[in-house]
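Note that this is a trimmed complex: some chains were dropped, and none of the rest were shifted.
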Amino acid sequence: MKLITAVVKPYRLDEIKEALQSFGVHGLTVTEASGYGRQRGHTEVYRGAEYTVDLVPKIRIEVLTEDDDAEELIEAIVKAARTGKIGDGKVWSVPVETAVRVRTGERGPDAL
Amino acid sequence: MAPAIMLAADAPKLSSANTGFMLIASALVLLMTPGLAFFYGGMVRVKSTLNMLMMSFISMGIVTILWVLYGFSMSFGTDHGSLIGWTSDFVGWTGIGKTDLWPGYTIPVFVFAVFQMMFAIITPALISGALADRVKFSAWTLFVVLWVTIVYFPVAHWVWGTGGWAFELGVIDFAGGTAVHINAGAAALGVILVIGKRVGFKKDPMRPHSLPLVMLGSGLLWFGWFGFNAGSWLGNDDGVGPLMFVNTQIATAAAMLAWLGYEKIRHGACTTLGAASGAVAGLVAITPSGGAVTPLGAIAVGAIAGVACAAAVGLKFRFGYDDSLDVVGVHMVGGILGSLLIGFFASGKGQSTATGVFYGDHSFTQLWKQCAGVGGVLVYSLVVSAVLAFLLDKTIGMRVTQDEEVSGIDRAEHAETAYDFSGAGGGVLGSAVSAPAGGKQPENQDDKKSGKQTKKVDA
């Protein structure tokens, strides 16, 4: 199994959820986050003072998936998250050794 | 407002008691606008809280100045053709002396003028609830200027100004059922029919982001409304103001209970939003009628308004108009009910001897008068407001871009976000993460003229 993590723009969540759903994915976990990427930092004026702002709000989505589906899923997420502008985010995957469904104790792919 | 029945004295003297009372009443009514701002501000999603607040606060700025410049003159100056007032002494308030009394009353003109100013302020603010999340602040500002000039000032003259057609007809509107609530509610309906729905209407739950803020708003409204209602008699020499005060409290309580009961039966729970909305529905309904009915009548008015408004707020989903925070469902419906119920419940023992269908000689006379008042104001306000919104939309544009709406109007229009709790749980995360919370969404930068302050952008 793989754990796919996507750090993307908050307002793409709906699209990503739909993409995953039409792909038949059963679950996901979302966390609020913030981050910065390549061209870090923009300047902003508030009450007469100028500041550099770097951290921008993002959401962080985690999806557990079977090895075979991982590639396609990543593609689906990337497509749904893309706006083509800077700050679109990253998607990565790591190997998972075991996964358990708490309710039943099922293991592995069955647990997803 | 009690122009129909004037105090007996031929030449009333300045009463320090009534003057002091009316100053406090004016302060109470002023407080209602921030109260309304919180009531509305708590109800929207967190991303448009500030815009909601600002739509009310800006009315405190704009309308105050316009009222001094020409509004008071248009509403309460000498009547012209039953439609509009004008008295040049009232322009800029230059011809008003500090001890000049309002004719027939014991309070200075300044006191009457400032009390009425507060009514003119809150009325456009009421409309804003229907426009949540989506209207450009510049367009709103301009709308307020035009709307009070073309709609509110004349309508206030009709209803309360000596010579105004509704006033002369004998339409009862103690404190603003028609001039304030129906007027604002109908205007809201007119505008939203033109500007359309929020992104996600009917699909997203769009729940209140802070119910304590809503409750704060409704608490301040309830409190301030005593000034609004009891103050409208302009003095406490004859027991009518106290009756109005008493009925205000009773109808509000009854409407809150009625709304909660309706909810409990229909949806299985008494919600906080229901309590707040119910109270406001009661306050609205008793506003025109509280000087005319008995305490038991006030229970009836409140209970009817509570149930009716609770049912009415669901209509927007059926008919598909996005009355975002239920201005139509509460203020228009509540105002109509309150005005018409006078025709049934007026006891003849309050502000005047006029009686409703259930009292006196059971005549429908007062009811028809009330219908005329309601109908006239409703149609005028709805049509003119819709036209205004249409013209503004075609010229400067009423709505923010969809991107801005989705990302949050607060950032787009006010360059701020309502809260920044980052680091609430610890240390200086605040100083680091707080910034973006208030920052321009970089992704919107392209299609935005106010991008000026963002020099260099990234994510």
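Each chain carries a letter (A and B) given by its place in the written order, and its residues are counted from 1.
Rule of thumb we're sticking to: a contact is a pair of C-beta atoms (placed from the backbone, for glycine too) under 8 Å apart; a residue touches a chain by one contact, two chains touch by 3 or more.
None of these values were measured; they are calculated from a predicted model.
Novice: Any idea how many of each chain the complete complex holds?
Specialist: The complete assembly in this structure file has composition A x3, B x3.
One rule holds in what follows: only the chains that are shown with their structure count from here on.
Novice: Express in whole angstrom the distance between the two chain centres, defined as the mean CA positions of chain A and chain B.
Specialist: From the centre of chain A to the centre of chain B is 44 Å.
Novice: Residues of chain B touching chain A in their complex?
Specialist: Residue positions touching the partner: 406-407, 415-416, 432-433, 435-443, 446, 453-459.
Novice: Write out the stretch or stretches of chain A touching chain B in their complex.
Specialist: Counting only chain A, the residues touching chain B are 9, 11, 34, 36-46, 51-57, 83, 85-88.
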